[in-house]
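Left out: one protein chain. Kept in place: all the others.
Showing chain A:
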Amino acid sequence: MINQTITPRQAVMWFCLYQTGSAMLILPSSLATIAKQDAWMCIPLAIVMFLGVSTFYLAIAKQMNGASFEDYFQRILGSLLGKIVLFLFVLLFPYLIFILVLRDLGDYLTTSVIPETPQAAIYALMLAAVYYVVRLGATVIGRIAEILFFVVMTLFLVGFLSLFVNADWRNLLPMLEDGPKPVFHASIHLLAFPYLESVLFLFFVNQFDHAKKWRRIIVRSAILSGFACFIVTMMSLLALSAGVISNLTYPSYFVVRTISIGDIFERFEVVISIIWYISIFFRLALLLYVSVQGFAGVFRLKYPRALLIPLSLIAIMMAKVVWPNMAFLITLLQVWPYYCIIFGLLFPIALWLVGKVRLSGSSDA
């Protein structure tokens, strides 16, 4: 599982599907709640901010200097402290997100698509596939991403561009009604979720020849997924208006339900579920991959695969209890961006600073 190669092209597609995953379904509503009819402006703004953050990630990648991310912790923090910090980081960030995403998947499917299916069945089916693919390693995931990326993009464009028929441009007016502040606020939310999760891509740095190439990959994937988010948000705004989408649980799904062109081209909202299911698959695969790699680094495991089944089973149990009800989730989503900032920005800054101090003394290899 370790040191499996993945091409830059595959990585871009995988990371892009990762970023569109959870965000796409709820994004229009969470952005429109804050920025109202200006929600669409947040996306380019967040991407620009992310470009700045990515140069900072690049600095860390350079400090890693060819070692893996899990070794980097121990190199700069010492063996024991490095292991403890790495353990906490993996547990509280990728593995926690893994559980949350799983639950999110279950909630969405049982709310909108198949309400009578028990969530455990949904989790088990999805995890069986994720377990299998992570077991096979990054090369296989990369190839699947390469195939499914175009399926997702085609379905996506057909689904959302056909909303042009219902578009009403006046829904975007007035621009900046309450000044630029809400737009800025919403873009911080967007930057934090999902873009600051890109810190997890640091686990992949040593797969590429040099760190600059790695940065190019994450920037490209962010631009691609930003483009997708932009279309979703813009189309939902144009077709339904900000007021409507901010009160919907799953606006991207709802908005596609309203398409009806010539009484023939209609009722293909399941397409959204398919897109979402596929991208969630890649999201879970990446999160499990990273968690396994991280935990294996902590315990110096010879066969990291041994962790796959226990981690998946724990996730099934945890997914059931991770939040008690929908209202809790909605409150959680308001706090979540700050949580992401802690792990996606503040924590790497701390690491980098420590690294700067620790590594400057030793040889600048």
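In the analysis below, contacts are C-beta pairs under 8 Å (C-beta built on N, C-alpha and C of every residue); 3 or more make two chains touch, one makes a residue touch a chain; residues count from 1.
Here is the rule we use: contacts and distances are computed from a predicted model.
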Hidden chain of the complex, named as in its UniProt record, picked from "Spore germination protein KC", "ABC transporter substrate-binding protein", "Acyl-CoA reductase-like NAD-dependent aldehyde dehydrogenase" or "Anti-sigma factor antagonist": "Spore germination protein KC"
From A:Val53, A:Leu77 or A:Leu240, residue that would touch the chain that is not displayed: A:Leu240
Of A:Gly52, A:Pro115 or A:Pro324, the one touching the omitted chain in the full complex: A:Pro115
Per the touch definition above, residue among A:Arg170, A:His210 or A:Lys356 touching the missing chain: A:Arg170
Where the unshown chain meets chain A, residue by residue: 111-118, 121, 170, 173-174, 177, 240-241, 243-244, 247, 254, 257-258, 260, 266-267, 269
